[in-house]
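The structure's right below; bear with me while I get my questions together.
Note that one protein chain of the assembly has been removed; the remaining protein chains are unaltered in position.
Labels A, B and C are assigned to the chains in the order they are written; within every chain, residues are numbered from 1.
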Amino acid sequence: MTRVTVWNEFRHEREDEAVREVYPDGIHAVIADFLDERGFDVETATLDEPEHGLTEDVLAETDVLTWWGHDAHDEVSDEVVERVRERVLDGMGLVVLHSGHFSKIFKRLMGTTCNLKYREAGETERLWVLEPGHPIAAGVEESVEIPETEMYGERFDVPAPETLVFTSWFEGGEVFRSGCCYTRGAGKVFYFRPGHETYPIYRQPEVQQILTNAVEWAAPSDGPAPSFGKHSTPATEE
Amino acid sequence: MTRVTVWNEFRHEREDEAVREVYPDGIHAVIADFLDERGFDVETATLDEPEHGLTEDVLAETDVLTWWGHDAHDEVSDEVVERVRERVLDGMGLVVLHSGHFSKIFKRLMGTTCNLKYREAGETERLWVLEPGHPIAAGVEESVEIPETEMYGERFDVPAPETLVFTSWFEGGEVFRSGCCYTRGAGKVFYFRPGHETYPIYRQPEVQQILTNAVEWAAPSDGPAPSFGKHSTPATEE
Amino acid sequence: MTRVTVWNEFRHEREDEAVREVYPDGIHAVIADFLDERGFDVETATLDEPEHGLTEDVLAETDVLTWWGHDAHDEVSDEVVERVRERVLDGMGLVVLHSGHFSKIFKRLMGTTCNLKYREAGETERLWVLEPGHPIAAGVEESVEIPETEMYGERFDVPAPETLVFTSWFEGGEVFRSGCCYTRGAGKVFYFRPGHETYPIYRQPEVQQILTNAVEWAAPSDGPAPSFGKHSTPATEE
Partner (left out) sequence: MTRVTVWNEFRHEREDEAVREVYPDGIHAVIADFLDERGFDVETATLDEPEHGLTEDVLAETDVLTWWGHDAHDEVSDEVVERVRERVLDGMGLVVLHSGHFSKIFKRLMGTTCNLKYREAGETERLWVLEPGHPIAAGVEESVEIPETEMYGERFDVPAPETLVFTSWFEGGEVFRSGCCYTRGAGKVFYFRPGHETYPIYRQPEVQQILTNAVEWAAPSDGPAPSFGKHSTPATEE
């Protein structure tokens, strides 16, 4: 059974009435709930726990980590970021959500600024499936409408995704690469744009379906652990 | 000096008054003119010429071929298509324009249906640059507005482009991968969506800039001609 | 349960004593056996059956097709090739084996010549895993030695794979991209180099592991069937 740790900054929901109305127990609670219902073994972790809830032990027992952060990216300690990065390179999957594009861990794995355009105007987003054969698009219609959302627009300053599963259309004239697959080390990374603290997007069934698929896709397979460094003996003589 | 052959079906312009008003001498004449002004060595060829104007000699002296077709894809002979394909694999660049997505040569090189959605409603298109560092985006703003055009929408049934330079937004809610780079054999292929027979899109300076860049990018470099087939002597003993 | 059809030309094994010794019931029998043992629902089909055993009904009930051919590629009818291609674009997985690089179906889906270098000298091949996190590398060591094989060498004239899982080293000085992933339409395509009619390579456990992984990877997911063609109603008004 795939073990998922749902990480959330969990500040907005405690400090902002509007957010609390949408996610009274925190965004992580909603995500954890639907993943649990789909049969994953789910735990949660949040910023204000010791070591942000991401101890060596927790990470060692996590197959896929989902990440939601927004206002407090800088409060995540560099030590924990490096610990997460090493686990990803070692094979743990990472699903980065919405404003997590600016998290330390995502920027660290991408090598770029991960910058973009944004506008909070409750616009309609239409998420188009570009790769209908990709497992992350399973069980989804060819486009998904998100009635009200914050706009993210290109240029999204990331390396070109290995697979671009979704691209979004926004009412105000922008487009965005909304579903981006990467491999880093032995780990799979999926960036998914939709989701915002003041809209109930993580309650939308299509979004839940996509995130379920993403977690399954990002789960580690049992590949070889490569040997690195000095190899005095040629492979032909081993 | 890069030698360009601008190919056009050249039927609409002779048969349809509305098209003739926009392109009285044919779409190829407009494209050839601005490429000529930019310093390329330009010839044109059209469907109704013998061998569609694409003889062995013409192709042998072509560095980059641009392709516009729409209504008469099926009238292009399979023999000429195969001849063009072999030249592309051998290194000739190919720039496929708009409705050329359904040309035999493009479908043959892609291996897929190259199907898409379309709507003729004079909608606004906004072409966003996804890769600002790519040579085909040189001299272009971060987005280009095309005031009135035919819509093309995803799913565009092509292999994922090696580089996706542009993505289009359309008024009616669709998106489209509008600038797609491929390599086939030693040849470079660029698909560019904008351009339609009833709108003066090939007269728009930004579009002319992009097509100029595309032709430069697609021009062959002087790489090795690989040897194929039986090699009885190991490389180590040559 | 994933339904696999194992296709084989099945000529060598009936006509050539040396091949019959290695694969007395045909290469397809060996492949079908180990896939069956791994829990797939397996059927076989061969060239000399009516419609090469690949009727509409057979293909409709096939999730993944594996393809081995060598001497009689030209005897596969264009009609069946087109039928297989349509099923791949529709989502069926395709695993192309060794000399299948020159099959009509693979060349048709790639758009290129699929040419390469070869040498039959019983050389050692060492297959290196480039992507240890890819599901096709699950359960495999970081390199696999194939004691005796036919050499295939670069330049392999295919489009760059979307994911390059394996690259081979050969005793005589050549390298080869031996495990190549592609998407065509909604279908996944995997080309796997090792395997030859006069060496018992499909009896090697590591090769069986890789092919098992490949079949699992190539199985269709339940993605959307995109709508194509004229869409008079904007997506925003639907």
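Operating definition for what follows: a residue touches a chain if its C-beta (ideal position, glycine included) is under 8 Å from a C-beta of that chain, and two chains touch if they have at least 3 such contacts.
Computed from a predicted model, the values in this text were never measured in an experiment.
Undergrad: One chain isn't shown here. Among B:140, B:158 or B:201, which residue touches it?
TA: For the chain that is not drawn, the touching residue is B:140.
Undergrad: Return the single residue from C:63, C:174, C:197 or C:216 that touches the missing chain.
TA: With C:63, C:174, C:197 or C:216 as choices, the missing chain is touched by C:174.
Undergrad: For the full complex, which residue in A:3, A:20, A:38 or A:155 touches the chain that was left out?
TA: A:155
Undergrad: Would you mind spotting which of B:16, B:71 or B:131 touches the chain that isn't drawn?
TA: The missing chain is touched by B:131.
Undergrad: Thinking of the whole complex, not just what is shown, which of A:20, A:38 or A:184 touches the missing chain?
TA: A:184
Undergrad: Could you pull out which residues of subunit A are in touch with the chain that's been left out?
TA: Interface with the chain not displayed, on the subunit A side: 85, 89, 108-113, 115-119, 121, 123, 151, 153-155, 157, 159-160, 162, 171-174, 182-185, 226-232, 234-237.
Undergrad: Which positions on subunit C touch the chain that was left off?
TA: Residues of subunit C in contact with the hidden chain: 126, 128-132, 142, 153-156, 160, 163-164, 167-170, 173-175, 177.
Undergrad: List every residue of subunit B that touches the chain not included in the displayed model.
TA: Here the touching residues of subunit B are 91, 124, 126, 129, 131-135, 137-143, 162-163, 169, 183, 185-188, 220-227, 235-236.
Heads up, the rule we're going with is that only the chains that are shown with their structure count from here on.
Undergrad: Which rotation angle, from 0 to 180°, best lines up the CA atoms of subunit B with subunit C, given as a multiple of 5?
TA: The C-alpha superposition of subunit B onto subunit C needs 180 degrees.
Undergrad: For subunit B, which other chain has the most distant CA centre?
TA: A
Undergrad: Quick one: which pair of chains has the most contacts?
TA: After counting contacts between each pair of chains, the winner is B-C.
Undergrad: Whole-Å distance, subunit A centre to subunit B centre, using C-alpha means?
TA: That gives a centre separation of 37 Å.
Undergrad: For subunit A and subunit C, what's the span in angstrom between their mean Cα positions?
TA: Using C-alpha averages as centres, the distance is 33 Å.
Undergrad: Which positions in subunit A are in touch with at least two other chains?
TA: Those would be 126, 129, 131-132, 142, 163, 169.
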